[in-house]
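Structure incoming, see below.
The complex is shown incomplete by one protein chain, all other protein chains being positioned as in the whole.
Right, subunit A next:
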């Protein structure tokens, strides 16, 4: 008796459509992902259970670590406007190219006197190697940090008619007095509210 033959179907599935879709998604995610900006100051930020995301605009970021302070304002236009104000205050001259270059510099920590030299270094790696980044002076006699903050607040107010927010990125192991010194500078300018940047904490009760 001839056996009834069961028609076997091929188990291979056409992957072309799936491949198309997955690569489309992949492209989307790659393009929307913002590359993590390298920070010139090596910092490990403490974690917390807070869930408020940090805004991207009209914000200044103070990085505190190893006894140094680095500063960054968000936005190219604000950065350049702040530089203009600082240059006027400290009687320095910056060429239009230097202004543009400063607009794309991330966090920096150089005294204003050596800022010109710092801007003209070719890239971030060279800037880090140069040893110019000694932190922004924040003593009572030479308080450039206070001027940077004040000038960027004015720049943000003029350009975007918005109040600038201040955020602090502190190193977890930094001693409190260093942070206090910076906070005191802020409070002198009547900034009593600021955000501490933390990383998300997993498994919080």
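Everything that follows uses one rule, which is that contacts are C-beta pairs under 8 Å (C-beta built on N, C-alpha and C of every residue); 3 or more make two chains touch, one makes a residue touch a chain; residues count from 1.
One rule holds in what follows: contacts and distances are computed from a predicted model.
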item: Name per UniProt, for the chain absent here [options: "Hydrogenase", "CotJB protein", "Carbon-monoxide dehydrogenase small subunit" or "Biopolymer transport ExbD protein"]; value: "Biopolymer transport ExbD protein"
item: Subunit A residues that touch the omitted chain in the full complex; value: 12-16, 18-19, 22-23, 25-26, 29-30, 32-34, 36, 45-46, 48-54, 64, 167, 169-180, 183-184, 187-188, 190, 192-201, 204-205
